[in-house]
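All protein chains of the complex are present and in place, except for one that has been dropped.
So that you can tell them apart, the chains are marked A, B and C in the order they are listed, and the count of residues begins at 1 in each.
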Amino acid sequence: MHVVRIAVAGASGYAGGELLRLLLAHPDVEIGALTAGGNAGTRLGEHQPHLAPIADRVLGESTAENLAGHDAVFLALPHGKSAELAAQLGDDTLVIDCGADHRLTDSAAWDRWYGGEYAGHWPYGLPELPGARERLVDSRRVAVPGCYPTGTSLALYPALAAGLIEPEVVITAVTGTSGAGRSLKPHLLGAEVMGSLSAYGVGGVHRHTPEITQNLTAALGSPVSVSFTPVLAPLPRGILASCSAKLTGAAADTATVRQAYEKVYADEPFVRLLPEGQWPTTGQTLGSNLVALQVAVDTDAQRLVVVSAIDNLTKGTAGGAVQCMNLALGLPETTGLPTTGVAP
Amino acid sequence: MHVVRIAVAGASGYAGGELLRLLLAHPDVEIGALTAGGNAGTRLGEHQPHLAPIADRVLGESTAENLAGHDAVFLALPHGKSAELAAQLGDDTLVIDCGADHRLTDSAAWDRWYGGEYAGHWPYGLPELPGARERLVDSRRVAVPGCYPTGTSLALYPALAAGLIEPEVVITAVTGTSGAGRSLKPHLLGAEVMGSLSAYGVGGVHRHTPEITQNLTAALGSPVSVSFTPVLAPLPRGILASCSAKLTGAAADTATVRQAYEKVYADEPFVRLLPEGQWPTTGQTLGSNLVALQVAVDTDAQRLVVVSAIDNLTKGTAGGAVQCMNLALGLPETTGLPTTGVAP
Amino acid sequence: MHVVRIAVAGASGYAGGELLRLLLAHPDVEIGALTAGGNAGTRLGEHQPHLAPIADRVLGESTAENLAGHDAVFLALPHGKSAELAAQLGDDTLVIDCGADHRLTDSAAWDRWYGGEYAGHWPYGLPELPGARERLVDSRRVAVPGCYPTGTSLALYPALAAGLIEPEVVITAVTGTSGAGRSLKPHLLGAEVMGSLSAYGVGGVHRHTPEITQNLTAALGSPVSVSFTPVLAPLPRGILASCSAKLTGAAADTATVRQAYEKVYADEPFVRLLPEGQWPTTGQTLGSNLVALQVAVDTDAQRLVVVSAIDNLTKGTAGGAVQCMNLALGLPETTGLPTTGVAP
Partner (left out) sequence: MHVVRIAVAGASGYAGGELLRLLLAHPDVEIGALTAGGNAGTRLGEHQPHLAPIADRVLGESTAENLAGHDAVFLALPHGKSAELAAQLGDDTLVIDCGADHRLTDSAAWDRWYGGEYAGHWPYGLPELPGARERLVDSRRVAVPGCYPTGTSLALYPALAAGLIEPEVVITAVTGTSGAGRSLKPHLLGAEVMGSLSAYGVGGVHRHTPEITQNLTAALGSPVSVSFTPVLAPLPRGILASCSAKLTGAAADTATVRQAYEKVYADEPFVRLLPEGQWPTTGQTLGSNLVALQVAVDTDAQRLVVVSAIDNLTKGTAGGAVQCMNLALGLPETTGLPTTGVAP
């Protein structure tokens, strides 16, 4: 394999930083252009001091000109910024969009949840979903999923697909604050975040709702109703999702459910159904590309509860993106992707 | 009003410490005996250095003899320890049990969830529930609710009682680690807790499940099914509960739901339905006896979502206990109880 | 005593919020005008949801007109903003400046560390320093100390004044992030702060350095050299200061040092020398007006080490300010000020 020369647009943000952390450790990658918006012209190390080996690199402008001439270009930009850039990058360049622009297959959903011109949809970068991996191989465009859709779709789709639960799912997902990016908003200040928990985007208004719905509906083949509540918690990284739905009656017990999950995920290198009795923690996934899962059947409430844990920046964004790059370029899917977390 | 002389059994624990913090600021209270189990004989300040005014008090043994002769005795003990002590304290002494021993009205539920001899049930110390306040006035026995049941029952009962939601509720509640008490367990160590989220007691096995079910079933007058998932998050105090259920069709919109909650809680000094658009944070309730609530109607999923925030040690335990003491002894219900939080 | 009607300029910031939390609980105070800069016209509860009893108050502009007609006006403003406002408030109004404008007695120090026009100095609001309390009684102007100077000056001055240490002190003080105010700066974002420690203002360049020097030099009566390093840590509130200096030889042992501190602080209601063997934690001071101190003699290094803990927003800012208000208006000094912390 020749070396893959990559560029990152949005290198001063959290997603960009995590992409670079992973790509620096990727044996087949060479880091090319690093670009930014308002931070163009500054040293990368001012924003990402943890990327010591490339801290002295100076950020360029996020223009097509600067991003051209690479094998793969990662876009870690606010939504609405990717389509125009991608159009200028050529069809043979692998463009991996970590933003939302090309995730939704339904333009009406785009209009309702995001607005602005609909940019169409690209192969969806969650290889563990049915049919997704095949569409990613050799693709030159990838839409990286949102962080919440990653952890929750993988938690729920096997049970839906196996007919074990009703198509009305209820999700409460707790997240660290890096999910909001490096946004200068008062509620994201350390003093506000530490020592407090808060709900936001309640009542189905969070933009990841239609994406979760899209994934689960596709997995089942018929409409799935999704109630989604995100909660902000005092930690930098991690999403713990509590996902549940009524049992259909097909699943009498936990063993049946475990078998369904084991079957679906048996060969998945990044999905780990924990041993019975052990529950996922986000700490165990920190900095890794793993999804940790556990299931429980609540016989009183007649509901299945599935809990998933991921690192929102790794499997939830940058790790998922690198996994897709590997698939698209014919590299082994797991190359350069940690399966151990950094704990405690 | 003469001075109320109180004793606290379990004064070296978190619930005991919070009781004393509140009682030190209560204008009608005099602190009497402070007792403990294994920590008897040590200075209170070794365990509760924040209680500076009484830090030099030495803890006695938690015996009936030491606890006798007070107007009110607070028991902050592990479950199974209260009944025997209470029996020796005399019927005219107000005994307020912060533990679980006298909460469940159904001995079969006690057998299933706790085990050991069933101690019967006492007036339930959540005055905001229908009929509860009346039973607390002049009572000499009070069963303080669990922390999760406090925040979740108050979040859901108005909607159930008003017929706005189906009697199948789904709750994910995120908690700080003080809810587990000062237990020396590996998963409660700072290094494990910080930077991680974890689920536990999933699938309906947490001991607060039957208590929530009991409260909601009583409020509705017919059985309510409860799916309850607790999540541990990296903060000392606070519970944020995300509670939802299918709409019955009676509630078309958020305004209808808000009216129902406003009606129920109009005169409650410690329940605050936030203005529309503002969502509860646990930070705003820190150290206060407040419950902060917000509601949303998810028209896509046809579910009502109610979010509540409390301080698990204040309204969720010790503040609720002092509120009950006030009621039982004929003091104004709000005496000595903060309605401002400590933030940020 | 008639009711003291107060106003707070800067009510939407952290210092302003803490002032209001304390003043709401002050038995002799009535809350008057609440004003702000950019947040004028918004509900207080948007910024300070923990101040539930006055959350619906709308903030006015921080003009002299709005602040006039109160017995006491608290200014919680950026430096450089207080002098002009104070000049318009009348000499009989108690003006308590929580900012830096009137702390430094040396205009050259002002020029070097802050710049802009020197506004002169007001009685310094740290009553525990020698001679300070007397100057605060009946004063109508008070300069509230900075948070670092509060904890560190009280840690060191008794040893200096007693001739136990050389006048070259070394201080490293670790702080929570609320000390920086509600500033929208990247390094104060939750994701940056949590899980990280950082030094800043190293090498004597932090603006609190000349204030600490001024306090210690005044206490000794001759110049004291101060090396001061602040460290930012992942917690909302609290300053833990590690302060040391070479022993002069006068102090052979810890007992001698303890006697010196006990003598100085015997009657101070808010300074607590902990029992031997117990070390200060900021947690024990959270939300309280206490300073917790401990001393150790290092016989190998021949240095005295004094550790102090405070809540930077309470004793370090707002609590100190209310203490000064009490003194200036002839109220008991301790009125309305908590001596218990909120822990854990």
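Please note the rule applied: a contact is a pair of C-beta atoms (placed from the backbone, for glycine too) under 8 Å apart; a residue touches a chain by one contact, two chains touch by 3 or more.
None of the values given here were measured: they were computed from a predicted structure.
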Q | Of B:N66, B:S139, B:S178 or B:N326, the one touching the omitted chain in the full complex | A | B:S178
Q) Out of B:A25, B:A40, B:V137 or B:L188, which is the one that touches the chain we can't see? A) B:L188
**Q.** Touch list for chain B against the chain that is not drawn
**A.** 14, 47, 176-178, 180, 182, 184-186, 188-195, 234-237
Q | Residues belonging to chain C that touch the chain removed from view | A | 168, 170, 172, 174, 176, 189, 191-192, 194-200, 202-205, 209, 225-227, 229, 231, 233-240, 242, 244, 246, 254, 279-284, 286, 294, 296-303, 305, 307, 309, 343-344
Q | Missing-chain contacts mapped onto chain A | A | 14, 17, 21, 24-25, 43, 45-46, 48-53, 56, 178, 194-195, 236-237, 272, 274-275, 278, 281, 283-288, 290, 292, 338-344
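Keep in mind that, in the parts below, only the chains that are shown with their structure count from here on.
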Q | Angular offset of chain A relative to chain B [C-alpha, multiple of 5 degrees] | A | 180
Q.
Please tell me whether the contact surfaces of chain A and chain C are same or different in residue numbering, using the over-half criterion.
A. same
Q. So how far apart, in whole Å, are chain A and chain C when each is placed at the average of its C-alpha atoms?
A. 45
Q. Touching two or more other chains, which residues of chain A qualify?
A. 176, 189, 191-192, 194-195, 234-237
